[in-house]
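One chain of protein is taken out of this complex; the other chains stay put.
The first chain written gets the first letter, and so on, giving A, B and C; residue counts start at 1 in each chain.
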Amino acid sequence: MTFTVDFKVRDYECDLQGIVNNSVYFNYLEHARHEFLLSKGLDFAELAACNINLVVIRSEVDYKSSLKPGDTFFVEVKVERVSKLKSQFLQKIVRKIDGKLMLNAVTTWTSVNEQGRPYLPEEISCLFDSL
Amino acid sequence: MTFTVDFKVRDYECDLQGIVNNSVYFNYLEHARHEFLLSKGLDFAELAACNINLVVIRSEVDYKSSLKPGDTFFVEVKVERVSKLKSQFLQKIVRKIDGKLMLNAVTTWTSVNEQGRPYLPEEISCLFDSL
Amino acid sequence: MTFTVDFKVRDYECDLQGIVNNSVYFNYLEHARHEFLLSKGLDFAELAACNINLVVIRSEVDYKSSLKPGDTFFVEVKVERVSKLKSQFLQKIVRKIDGKLMLNAVTTWTSVNEQGRPYLPEEISCLFDSL
Partner (left out) sequence: MTFTVDFKVRDYECDLQGIVNNSVYFNYLEHARHEFLLSKGLDFAELAACNINLVVIRSEVDYKSSLKPGDTFFVEVKVERVSKLKSQFLQKIVRKIDGKLMLNAVTTWTSVNEQGRPYLPEEISCLFDSL
């Protein structure tokens, strides 16, 4: 079963075009990824406090249609390993009222140590192995 | 001469990893694009008020290194026409202290009318023609 | 029964101190007020589209304790009329796990017309009368 997180657009997330601002989709996508990680036992904030930093190295996003004030939607999260040190999150944003696909995103992640070098601690390795 | 906009990281833009949050780069990129348009005589906010909406349809971003509190940097903006109705903004974020490339972005834009249909008003057509 | 809206802290809302950034509480408070208005039949976004703008003229906030990553909480909303043209929203933010009061806020609102002049349209007058 695909992991999803439910959201509702908040008015402050909309810009002067009256639609959700582009940058806000990255907030939604990030929050959904962190909830996904949490469901696997990985707490992003705790990892950061231990100097294990998951970092995004590439984002590709196709905006299909714009979310508007009051819209309810969900963010779908899937993850695929792409190399020893990298994984990809495949995410969709779907409007609830009609199931319309609003956005498609591919986010490539790795983990780095305090010096910013790629580094795969056991906790994250376990997650990647289970994919 | 390449168009650039100067910035300084503000502390509130940094997240619990102590670095600029991923979504904030989209704020920087957007502001730099709008300043670029303004330098060409196109005011994004005025266009929106006239129901001429420039919308992003695709973003590709490579994060090379992370901006930190206090960093000063500039965003470079170039634009290329890719079809009758689409253009691409090619943007780089460069840290000032050492000229390090922090981020590379390609943003595909189009303009839509009130109904969300692709539509190229003369103002924008002129810009695209001049590219 | 007091009107409340449920929230969960999202990691991107936390700053380099590892706690929710001060400005984000104003996002929470605003969203809760707009949900309250919606429950009374007033849609903030629709009103804005009709050039009826509800505007905040004064905010007073006492920060009691800081929300952290993963915290769940609710925002309580009460409203009181203070004059012909002004009302006050009295809001509390309460952490769910232990009922701890995190923040107390008083927000004074009025409505203005397109020229920015105080103006009380019937829709809002009805809300104020019912308080």
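We adopt the following convention: contacts are C-beta pairs under 8 Å (C-beta built on N, C-alpha and C of every residue); 3 or more make two chains touch, one makes a residue touch a chain.
Every value quoted in this text rests on a predicted model; they were computed, and no experiment measured them.
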(request) Quick one: say which of C:Phe3, C:Tyr63 or C:Tyr119 touches the chain that got left out. (result) C:Tyr63
(request) Would you write out the residues of subunit B that touch the absent chain, in ascending order? (result) 10-12, 14, 18, 27, 30-31, 34, 38, 43-45, 49, 68-70
(message) By the contact criterion defined above, which parts of subunit A meet the unshown chain? Give residue numbers in ascending order.
(response) 11-12, 14-16, 18, 21, 23, 69
(message) If the hidden chain were put back, which residues of subunit C would touch it?
(response) 16-17, 21-24, 26-27, 30, 45, 48-49, 53, 55-63, 65-66, 116
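We adopt the following convention: only the chains that are shown with their structure count from here on.
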(message) On a CA-centroid basis, which chain has its centre farthest from subunit B's?
(response) C
(request) Let me have the rounded angstrom distance from the C-alpha centre of subunit A over to the C-alpha centre of subunit C, please. (result) 28
(request) Pull out every residue in subunit C that's touching 2 or more other chains. (result) 11-12, 14, 18, 69
